[in-house]
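Note that this complex is displayed minus one protein chain, with the remaining chains in position.
In this document, chain identifiers A, B and C correspond to the written order of the chains, with residue numbering beginning at 1 in each.
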Amino acid sequence: MIEMQDVWKAYPDGTPALREVSIKIDRNEFVYVVGPSGAGKSTFMKLIYREEKPSKGQIFVNGFHLGKLKQRKIPFVRRNIGVIFQDFRLLPQLTVYENVSFAMEVIEAPKKQIKKRTMEVLDLVKLKHKADSLPSQLSGGEQQRTAIARAIVNNPSVIIADEPTGNLDPETSAGIMRLLEEINFRGTTIVMATHNRDIVNSMRKRVVAIEGGTIVRDEQRGEYGYEI
Amino acid sequence: MIEMQDVWKAYPDGTPALREVSIKIDRNEFVYVVGPSGAGKSTFMKLIYREEKPSKGQIFVNGFHLGKLKQRKIPFVRRNIGVIFQDFRLLPQLTVYENVSFAMEVIEAPKKQIKKRTMEVLDLVKLKHKADSLPSQLSGGEQQRTAIARAIVNNPSVIIADEPTGNLDPETSAGIMRLLEEINFRGTTIVMATHNRDIVNSMRKRVVAIEGGTIVRDEQRGEYGYEI
Amino acid sequence: MKFRTLARHLREGCLNVIRNGWMSFASASAIAISLFVLGVFLLLVMNVNNLASELENTVEIRVHLDVVVPEEQIASIQNEIGKIPGVSKITFVSKEEGLDLLKERLGEENEDIIEGYEGDQNPLNDSFTVKVDEPRNVEAVAGQIEAINSGQSPPPIVKVQYGEGYVEKMFAVTNMIRYVGIGLVIGLAFTAMFLISNTIKLTIISRRREISIMKLVGATNPFIRWPFFVEGAMLGIIGAAIPVLVLYFGYGAIVEQSQVELGLMMLQLLSVDQIGWKVFGSLLGIGVLIGIWGSMISVRKFLKV
Partner (left out) sequence: MKFRTLARHLREGCLNVIRNGWMSFASASAIAISLFVLGVFLLLVMNVNNLASELENTVEIRVHLDVVVPEEQIASIQNEIGKIPGVSKITFVSKEEGLDLLKERLGEENEDIIEGYEGDQNPLNDSFTVKVDEPRNVEAVAGQIEAINSGQSPPPIVKVQYGEGYVEKMFAVTNMIRYVGIGLVIGLAFTAMFLISNTIKLTIISRRREISIMKLVGATNPFIRWPFFVEGAMLGIIGAAIPVLVLYFGYGAIVEQSQVELGLMMLQLLSVDQIGWKVFGSLLGIGVLIGIWGSMISVRKFLKV
C-alpha cells in the first residue's frame, strides 16, 4: 500500500530531514510515528501525499510510483489520502461546513450526498454547532477537529494524521482515537504522528520511531517508549 | 497581580465564550487552566494581555485597570507579559533569531544585550542551530519552541502560555516545563492552558478548570481531573 | 466537467468576489479607473483626429483658366478633370465670384483697393475649385490636371495651385497629431493592462496558501482555476461597466453642452453615435479580458504544488 525504498530527503536550504528510510505499510495497518521534535516525522508523512519530493529513493502509494507520476495525476493520488495537517491548513475564507464539503466538491460528488455526508462527519467530530463559523472564529481544538473532519469525509483508503490530538483535551482525543480506530477497522490505512504517550500505550499498534531522520525502531503492538 | 471581577465575554458574532468569571492570581503563582476544547481557556488568557476586551466586568493586570487604559498605554502592559500563543504567531519573514530579538528591540534594549540574551534563550529551548531558519522551515515543535523563547526573552513579570507543549514530545515538554518552573521560581507569574494530564499531575500547582465558559473548579495543588 | 461542477465554479467565483471584499474592491477600482483614463483619452484622440481630418479636407486645388478660353471648352475641361480618379467635386468659379471671394479675403479694411474692378474691368480669370477624395493625393491630381494642357495651344489652363508648401506642412502637423495620439492611447492601454494585472496578481498572491491547500486536498488545476476565471471575469465586468457607463452618459452630456459654444468656433465633437459601441464595447471587452488574463497568469504560478 505504502512503500519507501531507501528514501533520503534534504530541504532546499540544505537541512537533512530524512536518510535511508525504507518501510512498507500494508493495507489496513495502523501505524504510529513517534520521535522527538524535529526528528523528521512530518517530513516522512509529507512524502506520502507528495507535498515534498524525496531527494533520493522510490515511493509507492496505492500502486502509484510517485517519482514517475505525471504532475496532472497527483490530485488523483491525493484524493485517496485524507491528511490531517499539523498546522490544520483550513481555508480561511470558508466556513467549517464549506471547508469540509470542499473536499467532496473536489471529487465532484452529487450535491445531496455532499450535504448529508458533511453534516454526518461534523457530527462525528462534534462540530455541528460550529458549521457556519469561520476558522478564525474557532478555538484551537475546534480547528483541529475541522481538519480531522475534512480528512475523513471522503472515506479515503489512507489517512495521514500529523499530531491530530495536539490541541485536544484527553476526552476529546479519546473520542477522535475511537473514531480513527473504527475507520481503520473498516479498512482504512492510518499513519499517525503523535507525541501522546497515553494514546500509544493504551491503543497498542505498530510503532515506527524516527530519530535524526532515520527509523530507529519499528515494532508491532509497540509502545511510546521514551521515558522522561 | 491579575484580577478579574465578574467578567463576561461574547464574541462579535454572538458566541458566548466566558461568563461570570472572577479570579485572583497572585504574584509568583503558577496556574494551570484546564478544560475541554472550546471551553474558553484561550479567551480567558486573551483577556489578560488584552487581545480581546471583555463584554462586561473589570480586569486588573500588574496594577493597570485594563478597561480604563488608554489605547497608547496598552503596549506597555504587554511588555510585562510574555505570551506563548496557541498558534505560535511567529513573524513569517523573520528568522528564528529575529523573531526572538524583535521582542527585545521593541523595548529598545541595547544591541549587545539583545544579541547575548537572544542566543541565551535560544539555547534554553535548544534552537541555537535553527537561529537563521525562517518559521516556514521549521517543524511544528521547533516553531512552538521559538514562540516560547520569544515569550521569555524579556524576563516578563507574567507569562501566559496557551498549550505550550501541544506540539512537543514528552522529553522536550519536560525540559520546557522545568524551564517554566525555574522562571516561576525566580518570581514570574505563570498562567498556562494545557491538555497534558501528565504535566498537571506530576507538577502539582493551582488548577483552574473552565467548562462552558465558566470556572468550575479552582484548587491549589490540584490535578488534571478529567478521567477518560 | 459535470454540469453541477460548472455551476459550483460559477457560484464560487461570484462568492469569492464577495468573500474577498476589500481585495475585490481594490481590483475592480483599479480596472475602473484605468479604463476610465483610457476611455477619456480614446475619446479625446478620436476627436482630435477628427478635427485633423476636417482640416485636411479643406485642401482644394484651384485651376485658373486663361481669359480667352471659350465657354464650350470650359465645359470640356470640367469634364476631363471629373474623369481623373480621386477627384470628388468640381466647382466652377466665374471671375465675378472670384472677385467676391477676394473682397472677402481682403477684409473691410483693404477692400477699397479693388474698387472699380467690377464688371468688364475684372482682372481675374475664371477658375475651378477641385476637391479630392483623399487629401494626400492632391499633388498627383494637380499634376494630372496640368497634363490636360499638353498638346493644346494656347494652353487653356494658366495655373494649377493647391497651396504647395502649406499643404505639406499641414499634413506633417496632422500626421504628428495622429501618431502622438495613437501612441498615447496604445501606451495607456499597455499601462492600464500592466496596472490592472499587477493589482490582480497582488490579490491572488495573498491567496497562494489557499491554492496550495486546495491542491493538497486533491483539487485538480482546472478545478482551482475555474472559480478564479469566473472571479476575474466578474471583476472585469464590474470594473469596466462603471467607466463605460460614466463615459457614455458623461460624453453625451458634454457633446450636448458644448454644441453651442464650440459651434461658434466651427468645431464639433463626434456624436455618441459616431463614437459608437466600438469604443464602449472594446473598453468592456478589454476589462473582462484583462480581468480573466490577470487572474489566470497569477493563479498559474501557484498551481505547481
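Note that a residue touches a chain if its C-beta (ideal position, glycine included) is under 8 Å from a C-beta of that chain, and two chains touch if they have at least 3 such contacts.
Just so it is clear, the model here is predicted, and its values are computed rather than measured.
A.B. asks: Would you mind listing the shown chains in contact with the chain that isn't displayed?
C.D. replies: Per the contact definition above, the missing chain touches B, C.
A.B. asks: Which residue among B:Leu47, B:Val83, B:Leu168 or B:Val200 touches the omitted chain?
C.D. replies: The missing chain is touched by B:Val83.
A.B. asks: Out of C:Leu55, C:Ala140 or C:Leu195, which residue would touch the omitted chain in the full complex?
C.D. replies: C:Leu195
A.B. asks: Touching the absent chain in the whole complex: find that residue among C:Val17, C:Ala30 or C:Ile81.
C.D. replies: Answer from the full complex: C:Ala30 touches the omitted chain.
A.B. asks: Using the document's contact rule, name the residues of subunit C that touch the chain not shown here.
C.D. replies: 22-23, 26, 29-30, 33-34, 36-37, 40, 44, 62, 64, 102, 106, 109-110, 112-114, 117, 123-124, 159, 161, 169, 172-173, 180, 184, 187-188, 191, 194-195, 198-199, 201-203, 205-206, 261, 264-265
A.B. asks: Touching the hidden chain in the full complex, which residues of subunit B are there? Just list them.
C.D. replies: Touch with the absent chain occurs at residues 49, 51, 71-72, 74-76, 78-79, 81, 83, 85, 89-93, 102-103, 105-108, 110-111, 150.
The rule is short, and it goes like this: only the chains that are shown with their structure count from here on.
A.B. asks: What's the overlap between the neighbours of subunit A and those of subunit C?
C.D. replies: Chains in contact with subunit A as well as subunit C: not a single one.
A.B. asks: So which chain ends up closest to the centre of the protein, judged by Cα positions averaged per chain?
C.D. replies: Of all chains shown, the one whose C-alpha centroid lies nearest the global centroid is A.
A.B. asks: Computing the C-alpha centre of each chain, which chain sits at the greatest distance from subunit C?
C.D. replies: B
A.B. asks: What is the distance, in whole Å, between the centres of subunit A and subunit C, each centre taken as the mean of its C-alpha atoms?
C.D. replies: Their C-alpha centroids are separated by 63 Å.
A.B. asks: For subunit A and subunit B, what's the span in angstrom between their mean Cα positions?
C.D. replies: Centre-to-centre distance between subunit A and subunit B: 28 Å.
A.B. asks: Calculate how many whole Å lie between the centre of subunit B and the centre of subunit C, each centre taken as the average of the chain's C-alpha atoms.
C.D. replies: So the centre of subunit B lies 68 Å away from the centre of subunit C.
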